[in-house]
Structure formats: C-alpha cells, structure tokens
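Have a look at the structure below before the remarks.
A protein chain is absent from this complex, but the other protein chains hold their places.
Coming up: chain A.
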C-alpha cells in the first residue's frame, strides 16, 4: 500500500534518514520505534508530504506522492504535538476538518467513546493536556481512512483512554487498514503491534515481529531487548 524507496532526508547538514526502503501493507499494526531524535517523526512526515525528502520516492498505491495532495484523503494522521488555533471551540475545529476533508465523519460516536460531550463547547486554549490529545485522536479516527498514522498517540492519556485507544486500533485493523504508530511505551507495542520497525541513526536497524526481536536479543522482555539494542549500538 505504501512503498518507500531509498528515502533520504537531511535538515541542513544533518542527515536524518539515510536510505530508507520499506514496504507497508494493509491489515497490520506497525510500530516505529527508536530513540529520541532517531527520525521517526521525520519518516512519518515524509509519508504525509509535510517534509520534502531530498532523494528517493514514496509511493501510495503505486503512485508517487511527491508534490501531490489527493492521496491524503486516504490517510488519517495524529501529530506528535497537538496545538490548535486557540480561539476555536472543539466543535468548530471538528467542523473545520470535516469541511476540508469533505468525507463522512463518525464523530458523534467517538465523542461519546472518549467522553468528550461536556467539552465540546470549550475553547481549545482551555483544555487539559489529555483532553487535547483526545481531540487529536478524534480528528484522526473520525474518518474511515484506509491508512492511520499516529505519532505518539498515548502521550498525556489516562489509563481509560489508553484502553479505548487500543480497542479502536484493534477494531480498525480488522477492517483491513494499515496502522502505523510510534511510541516509547513497550508494553503497548508488545500488546498490539504485528511488526516493529526499529530506527537507529537514520537506518532501519531491525524489522520484524516482537518475538523475533526478543529471540534476537535473547531476553524475554521487549523493554530490555530494545534497551539492549540501543546500548549495543552506542558502545
């Protein structure tokens, strides 16, 4: 569904992504892992066309996305940092996004699902951090998009909301969607992801399932396996 071919991206002199090639298919939950600053967000933003790579190509359903915008109708995105126009109310923000996407939105259901009914008329500037993140999620999940990309969706969420998020992800996966997310919470990865892509210093250092990663590092615990992976590289 999404193919990344020899992607290279640098900011100024800093080479962030060195020759990344990947093929991402439907019906899977794929987690992108890696230490802070390893280029996860940069990779995601390249897929969305927010970041323009210097070398390489990204294909969506076989077609290059560079300079295009229509393909984003099929992608839902949750950015790592959720800040909004402060004067708008949640309701107005949702209407804005709906207005722009011109797609059917299942927002009423999700508003209840995340318990946001009472917040809808609050201005965004007055929301708590976790509530903002819920709004961020609402925007990502309210359209029926075949690709869902989430950049650290759990930040600021309470345990109930995290459970809800997991439910949603499983449900969407069963609809044969491609779900791509980043996180630093290893238990979440263990629980829901079918595949791990581990980025380190701009390269794909590991790609495979949780079990494979555990075997490779000889530990029964993903958190340890990942830590080992990062530290080995540092020595």
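Couple of notes before you dig in:
In the analysis below, contacts are C-beta pairs under 8 Å (C-beta built on N, C-alpha and C of every residue); 3 or more make two chains touch, one makes a residue touch a chain; residues count from 1.
We take it that contacts and distances are computed from a predicted model.
One chain of the complex is hidden; its UniProt record names it "ABC transporter permease", one of "Pyruvate dehydrogenase E1 component beta subunit", "Fe-S cluster assembly ATPase SufC", "ABC transporter permease" or "Amidohydrolase-related domain-containing protein". The residue from A:40, A:72 or A:173 that touches the chain not shown here is A:72.
Among A:2, A:17, A:58 or A:82, only A:82 touches the chain left out of the display.
Where chain A meets the omitted chain, the residues involved are 11, 45, 48-52, 67, 69-73, 75, 77, 79, 81-88, 96-97, 99-101, 139.
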